[in-house]
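Removed: one protein chain of the complex. Kept in place: all other protein chains.
What follows is chain A.
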Amino acid sequence: MKREKNWVNYYLQSTSGIVGAVLVLIMITLSLISAFGLAPHDPLEQNPMDALQGPNGTYWFGTDQFGRDIFSRSIDGMRRSLSVALLSVGLATLFGVTLGVVGGYLGRWIDNIVVRTSDVIFAFPAILLALAIVNSLGNSWIDTSVAIAIVYTPIFIRVARGPVLSVKEMDYIKSARVLGYSSPRILGRHIMPNVFAPIVVQVALSLSWAILTESGLSFLGLGTQPPDASLGLMVSEAQALAAFAWWSLAFPSIFITIVVIGLNLVGDGLRDALDPARRSTS
């Protein structure tokens, strides 16, 4: 018997999914170029003689008030923003989904502890909580990521726990028990695939939020510190210049927009590709 068609094939059938993947891949490639020091200019190097130049052959995206190359700074900022987003959402997904699934499946006191704890975290405004955590941890990108992860974990707990609660009451889970399957197997093979779709969408959305949260933290003077570049920091620094040097604000903003749209499209495409009921209709 031929096994089911791969979900990758279904993903590749959707135009928006491909567009999203291409956008995200471009951004990742640019980040890698910066990570390997292949950017056209040093993102930190100041050239006062070339300050505030518009886009031209040497400085593709123009320069800022210190004469730093905005293209090089943008891709370096993208690298930093993406790293923070990936690490923070990765941590939040790992802990949030594990706690949510275990709590939802086992119920009783374990569930109670999980839900109450996440309620407490929910009670604080996200940026305020992240600020407090960054303040107590430090300013490195890992500290920032951990702070954002703590703020986002309860969201993943909720997203994972809800579907588990409804799926575990379904007859196919009961019959999996009747068939003698062990609990880990029921969780892994029968419950998890059913809660996968909302989690994937949540991951894609959270990645874009995390980029925005990191930008917010940098804007407030925590997170990425000058002279390092992050997309959020560049936007906030460019505010004063925007009136006469549009490029200093435009390009980092466009980068944020592209990566956020790309991640959202990827999330939608994955959701459709992973849900058998949806893909047969497309």
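Just so we're on the same page, a contact is a pair of C-beta atoms (placed from the backbone, for glycine too) under 8 Å apart; a residue touches a chain by one contact, two chains touch by 3 or more; residues count from 1.
Going forward, contacts and distances are computed from a predicted model.
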Protein name, per the UniProt record, of whichever chain is missing from view ("Transcriptional regulatory protein QseB", "Na(+)/H(+) antiporter subunit A", "Caffeine dehydrogenase subunit gamma" or "ABC transporter domain-containing protein"): "ABC transporter domain-containing protein"
Contact residue for the chain not shown (choose from A:T29, A:T58, A:N135 or A:S182): A:S182
Given A:V22, A:L38, A:L94 or A:M170, the one touching the chain that is not displayed: A:M170
Hidden partner chain, touching residue among A:S16, A:N139, A:N194 or A:S253: A:N194
Residue among A:P40, A:G54 or A:G107 that touches the chain left out of view: A:G107
Residues from chain A at the interface with the omitted partner, ascending: 1-4, 107, 170-172, 174-182, 185, 189-190, 193-194, 196, 274-277, 280
